[in-house]
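What follows is a structure written as structure tokens; I'll ask about it next.
Note that one protein chain of the assembly has been removed; the remaining protein chains are unaltered in position.
Every chain is named by a letter (A, B and C) in the order it is written, and numbering of its residues begins at 1.
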């Protein structure tokens, strides 16, 4: 069952909105076409950077379908599931499968934080995995959720045959290493944070889902390839060049920063939905300066 | 426009589920009938304790309608709005109005935490208030959201004529006092935490929305009345008696603890939805012991 | 043994430094003389606001002695003990006693945070109390220490006959109430945070140790007296007036803010020691504006 390819770089695809606030599906398809020119392993639809929490049911369905159609047959399509109840997570995993997703990226429930024990996470993911028609990836993203699933819990869940990996966006390098150590062969540990891409790959992460890859897919793939080729010197150099860009499109300025970076780089970032707001002029200039300083984008020179 | 009565105690009504996991609307109506015997000022539907994040659209609509119907005409009905985008919050406020709510309790957006600046909150609440057909209460609940709206921001929003108050569940007594100081007369500051009910009322809070009031409505109302009657000695005594119960049904054991307390007290708590789970036997006994120790429930002696 | 009077308001006396950085003992004595004009219950030497962590052994000894001498015979003198090891805390408590302190305010150890379990606190305070020649007050100040001693732990320690109270600067009103509930009669729970002075007193706190009282001793005493006289309306009003000043001299601008406030009010605040630094002009003006706005200092009008 675990035949979904998670080796490589996945952008958590952003959702472009028109100025009127509607989803711009043509722009979404256009971005995927551009991304297809890089050696990305696949696409994550409906992640945090896809503003899944700002989309209604129909928009979520259609976004997966559009991405699936615009991707090539070799790309793995992962559908994000951002739900707070177990039953809704199951329903969304089924819907993602219906829309063509190869796997579901299921977030840790995060509302009743004091009740979200490791036992609660174990029950939740096992129940979702029991009923999901497609394999499940665990999604750990404490910056957004305020909760953390432990390495030992993840490793325990890895024995479920329908749970095939984890995307860990904690930035906690020691914890990611521990998850790699504890989980069985074939379980994919994916870095979720561009600031530690090379370190995570050097410790054995199988791939990565990175906001950074929405703006810099080619460079992320080059870094991945360098590690695979055992060219640590090149990987380190790329990591140092990319880190400031990774930071500004995540912790620094968030989704609005990522969309501004994409706009500058000729992709269709568009604007975010409220309560997020488009960057002001000063922040936009900061993003541009960071991009220029990487020295990795000949197209803007 | 600000004629909604928010003076007094409001339980954030829980949602009973059957063992099969369906909403038990009859049980919900039955609880309201019981609550009607106390001098509660009204009911909050679809709050955190109502497991709003575990309910689908239809269930949310119906829950408000049932509560509205079971309440008396003098009760204020507040509909909870737990949405992460501005547009969805507006839609839910409209739906709450359609179902009979007198006001909407709108949570601070909480997903993109690093982007949730005070400016973002200001934009969000002003936009929702502009378009909501019913007055808006701001809902600050850091334990669940991981974000905090400041007293100054709340006071600024109080100048919007469709924003009539705040429910502050932070437990931060100094901040709640500051909000009371900074906001204009007529703006309702409601305590959201039973552990500081008397202190908050003594500082000028106009009312309270308390998980505690779902289990102990009569005692909460008695405490409120004691403060109004300037009987601080009695208010303090009740506060000391009620605090351990308040703690165990919130930070201590959460919604499962509250439902267990209600079951013990002859109300229809039922069980929570996953990923929450019903208390085990040991925790259930702890809840019962805490209830007995209050000395405030002759019905269980 | 528990005959130390802790009922009332205590300023945690600041340590004035000359521009050259030496302790200005004359200024210290002068401040105490001024404070003696209010109805303060006593003085805390070597607290956080006294910059105990910036003083060497000789300076600490002398500061207590000067305060003792400048106070009247009815004032209770509390000596702060800010040590990270149990043996040093014992030594400092002895030294404080030798210098004339009536009680020792012993901070929770705070360096090895992950090892500072409630059991470790229990051992520490029991050992210190066993060997201290003067009664011990527990000092909980999470904003500085990053650790929290629980209400249950404090209540357990209250059975030691040489532990007579706690100064709780957490600002956690529910926890302070719980400590009051759980601890035996005669055990003093002292508020350590001006932002909740009235609420804490209304719940049964026996007194308070407040940075605010270094700047506004008379108003703090008036508030205390109002609560004792059951004049809750006056107490509430004073609380609302004083809270912004309390905030700016603690969480807002810290010790530098407090010293600026004292300087403005005719006390000898002086400047702090590095790494703290004196306020710049803009912040000094903010402090002055906050003081004026209280309407409680006719001397500056």
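As a convention for this text, a contact is a pair of C-beta atoms (placed from the backbone, for glycine too) under 8 Å apart; a residue touches a chain by one contact, two chains touch by 3 or more.
This is a predicted model, so every value here is computed, not measured.
Taking every chain of the complex into account, the omitted one touches A, C.
The hidden chain makes contact, of the residues A:29, A:65 or A:173, with A:173.
Remark: the omitted chain is touched by one listed residue; of C:34, C:241, C:273 or C:286 this is C:273. Looking at A:45, A:129, A:203 or A:260, the residue that reaches the missing chain in the full complex is A:203. Residue-level contact of chain A with the missing chain is found at 171-174, 177-178, 180-181, 193, 195-196, 198-200, 202-204, 230, 232, 236, 239-240, 243-244, 247.
Where chain C meets the omitted chain, the residues involved are 21, 48, 53-54, 56, 84-88, 109, 111-116, 120-121, 123-124, 127, 143-146, 251, 254-256, 273-277.
As a working rule, only the chains that are shown with their structure count from here on.
Distance from the chain B centre to the chain C centre is 36 Å, each centre being the mean of its Cα atoms.
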